[in-house]
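All protein chains but one are shown in place.
Which chain is which? They are A, B and C, in the order written, and residues in each are numbered from 1.
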Amino acid sequence: MQAVVIHAAKDLRIEERDFKGLRDGEVRVRIEFGGICGSDLHYFLHGGFGAVRLREPMILGHEISGVITQVGPALDGVATNLKTGDRVAVSPSRPCGKCRYCRAEKFNHCLDMRFYGSAMPMPHIQGAFRQELAVDAAQCHPISRDVMPQMAPFAEPLAVVLHAFERAGSVAGKSVLITGCGPIGALAVLVARAKGAAKITAVDILDPVLKVAETLGADHMINAQQTSDWAKKYAKDKGSFDVMIEASGSADAVLSGLEVLRPQAVLVQLGLGGTAEVPLTAIAAREIEMRGAFRFHKEFAQAVAMINEGQLNLAPLLSATFGFREANKAFDLAADRTRSMKVQLDFS
Amino acid sequence: MQAVVIHAAKDLRIEERDFKGLRDGEVRVRIEFGGICGSDLHYFLHGGFGAVRLREPMILGHEISGVITQVGPALDGVATNLKTGDRVAVSPSRPCGKCRYCRAEKFNHCLDMRFYGSAMPMPHIQGAFRQELAVDAAQCHPISRDVMPQMAPFAEPLAVVLHAFERAGSVAGKSVLITGCGPIGALAVLVARAKGAAKITAVDILDPVLKVAETLGADHMINAQQTSDWAKKYAKDKGSFDVMIEASGSADAVLSGLEVLRPQAVLVQLGLGGTAEVPLTAIAAREIEMRGAFRFHKEFAQAVAMINEGQLNLAPLLSATFGFREANKAFDLAADRTRSMKVQLDFS
Amino acid sequence: MQAVVIHAAKDLRIEERDFKGLRDGEVRVRIEFGGICGSDLHYFLHGGFGAVRLREPMILGHEISGVITQVGPALDGVATNLKTGDRVAVSPSRPCGKCRYCRAEKFNHCLDMRFYGSAMPMPHIQGAFRQELAVDAAQCHPISRDVMPQMAPFAEPLAVVLHAFERAGSVAGKSVLITGCGPIGALAVLVARAKGAAKITAVDILDPVLKVAETLGADHMINAQQTSDWAKKYAKDKGSFDVMIEASGSADAVLSGLEVLRPQAVLVQLGLGGTAEVPLTAIAAREIEMRGAFRFHKEFAQAVAMINEGQLNLAPLLSATFGFREANKAFDLAADRTRSMKVQLDFS
Partner (left out) sequence: MQAVVIHAAKDLRIEERDFKGLRDGEVRVRIEFGGICGSDLHYFLHGGFGAVRLREPMILGHEISGVITQVGPALDGVATNLKTGDRVAVSPSRPCGKCRYCRAEKFNHCLDMRFYGSAMPMPHIQGAFRQELAVDAAQCHPISRDVMPQMAPFAEPLAVVLHAFERAGSVAGKSVLITGCGPIGALAVLVARAKGAAKITAVDILDPVLKVAETLGADHMINAQQTSDWAKKYAKDKGSFDVMIEASGSADAVLSGLEVLRPQAVLVQLGLGGTAEVPLTAIAAREIEMRGAFRFHKEFAQAVAMINEGQLNLAPLLSATFGFREANKAFDLAADRTRSMKVQLDFS
């Protein structure tokens, strides 16, 4: 079997790996498609991010889907009902189930998380950009026959976004601000619409990106580079927005948000980034709620359900698909925000 | 009638004022006691805070209690059941009831709030450090005969703290961190205990203040000036605290808190202050919730209920009581954190 | 000024009443339209309901809108910004603001509620089916010029339904069951759709009523009289619905609902009715939440906002409009569920 392996910044190789067989409770999945995520790009461009650095070769990838080719014997008669031939989206969330946070059902904060393609622990957690994968049945979520196969890997970033909205509380009838409109912010536009937001305002620094946000249903688009004082207009009467999904990791976005959010509004911090010089009095006196959102767990099943029911128009997000042997080309395109949203690899 | 009037920093005078009679729905209250709050002190010491500056003489005070001496005719047969002779705590929260935020029942964010003793609007909202006051029946909360009269004005700061705990969510069985242990932080210790907190850790920079926190029920006391690296010990395993009540307004306290809070912990920002250079990735990846808390509305009634039921041991918070004609002495003592917690004026 | 006055069952008269002038904080409204509600019909058909009986003549009506003709002097400079000529929907919710429940911001449970057109207290609370009304500014919610005037009185039943959804929690992505599809149930279909429900199933015992539900966006329609065992199909795998809005007050509907709701589903009981023989083990073991919903308060402003933004297609709900002098004809039509949904009176 072959896999997409990162050795160092800009050193991405196609290499042979063994398939190690099934353990109790596992099924074998032949991977079809894999989406390139921002963290994959960080390894590719910079060899890591912050304190997290590549210290050994690592298979990349965690947005994946495929077809079940074998079901282990231990799964007979279990409520899973997975069978050979099923197309599935595979959740990369693999909490230990035993630590303090797992026992409190805060699985995304597991102390022993084995999220695919992460250089945080040593040895690194190998990723899922490979032709074959043994996965726990609980990670497999069947995709309907009616769904275009390339839509399946979107379950992962969609789960990230659904978790952010879980953190945000209801947006129905509310005015929603989304800062940063790459794949995550763009999915946030779709989800805000599906959850009944009254008005969606999208902010980014690139016009092509905002164009996609408009296609997906944003009501107002703001280029924060061209209109750097955009916040002023929305700040009167104690603010204009009830909910903000911050998907840029930019301090400017956060600080503008604190000016334009209404009293008791919720700012969901999804973007990772540096520091922001937050005015404590604004937080206190307007009773803003700033809530972090990180990965997901149960939301993966919800994401698959929404994809199966066709609730979201995901097609405009898919920019291109490359055979996995052309991974370097695919990563180059994915790195260019002016030309691409989501780029996928084809493993079949 | 006489009143305590601030003209400028350090220029506090006792002056004569008229009593203007009752309007529909009002009762007349002879004030007994008034507590000096941090904002009163700001006007006294600095003539204001931030952009808020004294532009005309203003009666100070908003933590008050007294006895009803007259009930207006329009109140006959109303469910209020207030009568002459009742001792009442008077809520200073006077929202307009008509603006966007009042209609959404976010009364503490009223666009026309007439909170006693505030120089924010012009003309200023005159305060309640005076011998007589006409107040709306809805502001009056009867105090039980069993309660020592000086405890009644504590309803106001207690309402502030109860609102902060309303924002925090349940603390039962949880590990609570309180930073800044002046009157507000000290009340937070009492309330955390009453609401079933498992462990309470109090942080301040003055030992006498921490001593009071201990008396009130804090389990651990930390002097952040003497042990500046205290956070290190509490940061392991992703943190040690579930809830933090930030009552200091200090950036150091906020940043230490972000290190020692567990995933999905809640930081209630109650202290007003400058800016803090917040690491966005800590907020996002540990899913911290930073929520502002500002004033109160419905919590005033809860505060009075707790005082009437004797649920809290408030006595250690009362440092001294001065006749209102000695207001300058009282304010000088209140300004010295090493020697006082709450200082009251006696108007009777 | 003339008013629509009920004297006893089937004894509805048009009578002359005086306009009593404005009190502090009030505006004068010339009524344009009034919708006939189920409780109005109960007085008309039966002289009351349950223990509530007419004991003196009473003006009916509480779903009303009109145009402001005078603004009292006490309202100058207040954040309300109401002015002569504004079209407004008038909220009939008039809590006392002073009782235990008002102080806890549970205004719909006010002990002294003066909801228009109610025979519960004696003297009765006179209603709003009249040509002129003096109302508190806080009750007035401006209607946009773009909205067809007849849509304005729908703010009241819509507020009832929005409160029910507030009680229900989020319905986004969920499977919603609505039992009883008269005006309230029909509005529930619209609101469920607007708030992102994935699937809406509507149950009633009349086909014409279900036809309207379909027009408004219900996905499945069930005639519970023709298919009395409909629940069986939806009961497997521990149930099919996440949220149920019960708007019929029928025990059959409640008991069927308990069979088809999933674990931890929410059943909002909006319909008033008799008793239902509830199986305690079903509630306990499947952890159903049965929550009452009654009237509204802050939701009136939300309802007006949704009407102003054109979020809901209300037109199919309006069956007919009669001049108020033809009130008897209007009430006869409103009483016939096979021929009408909402019937309005025109006071202009």
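Everything below uses one rule, namely that a contact is a pair of C-beta atoms (placed from the backbone, for glycine too) under 8 Å apart; a residue touches a chain by one contact, two chains touch by 3 or more.
Because the structure is predicted, anything quoted here is derived from the model rather than measured.
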- prompt: Which residue among B:S170, B:T215, B:N313 or B:S348 touches the omitted chain?
  reply: B:S170
Statement: The one of C:I283, C:A305, C:A320 or C:L333 in touch with the missing chain is C:I283
Message: One chain isn't shown here. Among C:M58, C:V161 or C:V254, which residue touches it?
response: C:V254
Task: Against the chain that's been left off, what residues of subunit A make contact? List them.
output: 23-24, 78-80, 96-100, 102-105, 107, 111-112, 137-138, 141, 297-298, 300-301
Query: Which subunit B residues touch the hidden chain?
result: 169-173, 194-196, 198, 302, 305-306, 309, 311
Query: Going by the touch rule given at the top, which residues of subunit C touch the chain that is not shown?
result: 50, 100-101, 106, 108-109, 111, 167, 237-238, 249, 251, 254, 263-264, 269-294
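Just so it is clear, only the chains that are shown with their structure count from here on.
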Computed distance of Cα centres, subunit C from subunit B, in Å: 40
Task: Could you put a whole-Å number on the gap between the CA centroids of subunit A and subunit B?
output: 43
- prompt: Where does subunit C touch two or more other chains at once, residue-wise?
  reply: none
